Each structure stands twice: as C-alpha cells, then as structure tokens.
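Below is the structure I would like to discuss, written out as structure tokens.
With one protein chain held back, the other chains of the complex are shown just where they sit.
Our next item is subunit A:
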Amino acid sequence: FPEFDDLYCKYCFVYGHDWAPTTGLEEGISQITSKSRDIQQNFVWNFPIDISFKSTNPFGWPQIVVSVYGPDVFGNDVVRGYGAVHIPFIPGRHKRTIPMFVPESSSMLQKFTSWFMGRRPEFTDPKVVAQGEGREVTRVRSQGFITLSFNVVTKDMKNLGYDTTTADLQSPSVSTVTDASYRT
C-alpha cells in the first residue's frame, strides 16, 4: 500500500452451508500500524488467527476475507482494500500473498463527493468478496497486497476417501492456526 499509512485490518471467515466453526474466533480487528521507516515500507500486524472447522463436505471450503482500513486526509476511516483467499487444504505451512482491491465510484462527481465527505464506496457486507455471484457489475481498483501465513491441520480426510495430495488422503475436519499478516 504505497500511498497510505496507519492501517488496521479486519478479518472474517466465509464458508459453505456444510461447515461450522468449532472453536476460535470467527472475526477480529487488528491494531493500527504505521509504515516501517526503511526502504521496504512494510506494515506489520503479526495478528494471530486460530480457528477450527468441521464439515461433512469439502464444498464451501472456508475462505478468509480481509478488509484493510485507514484514515484519509480529513481523518475519516476509509476502506483501503478487500481481499479473500481459500484456506489451504493441504496440511502444512503455507504463505499466501493476496492482492487487495477497492470498489471504484462510477462517475467523477461521485468520486469527488466521496473524497470530500469521507464516505468512500465500500461493500455493505465484506463477505461479498468471497463469493462468485453478483460481482460482474462491480468496478474495482486493485492496490496493495497482504501476506498471510497458515499452518493447517486436517483430520479424517483420508478415512472418508478424500485425496488432497497425490497418493495421500486427508479429511474435512480442518483446524487452522494462522499467524502474521503483514506487508504492503
């Protein structure tokens, strides 16, 4: 996020009907972080995420939706990006860098009034970012990236006949231990 400073992020999980979280927090808000002073200009949250799901079916595999907010010139809290990624289904440690995007106003006048009033276009429900339907009418601008690292443990996928890696089997009870969101 090269142009912005003082960002915080919110995360939530989106999953299908067959899934239910068993333990852990489904949503959270991080602290506000400023850019590092060196050349890379990283934002570090190091925000822990710990959640377990159980399911009867891999359809609707959980996705994590991250929304980043920051202050604008006038001090209002404005959305700086949305992004979503599926939680990896192969057990082990994974790192994902996901692009963030922001909805764009449809006309110049609206762009100016939203800049002035501090109410930028945002999604009413961030879960829309994780869904495939209804996105064809939105125009977005992508800016910035977020890096997440996941440690995934799955249980009983092998017993139910699911193959998630070649010559190997795992199960639909997934426990995710995630840490560290950072990066511009």
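Just so it is clear, a contact is a pair of C-beta atoms (placed from the backbone, for glycine too) under 8 Å apart; a residue touches a chain by one contact, two chains touch by 3 or more; residues count from 1.
We adopt the following convention: contacts and distances are computed from a predicted model.
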item	value
Listed names "Trafficking protein particle complex subunit 6A", "U3 small nucleolar RNA-associated protein 15 homolog", "Signal peptidase complex subunit 1" or "B9 domain-containing protein 2", with the criterion being the UniProt name of the chain not displayed	"B9 domain-containing protein 2"
Identified contact with the non-displayed chain, of A:52, A:114 or A:138	A:138
Chain not shown, touching residues in subunit A	2, 16, 57-61, 63, 83-86, 88-90, 98-99, 101, 104, 129-133, 135-136, 138-143, 160-166
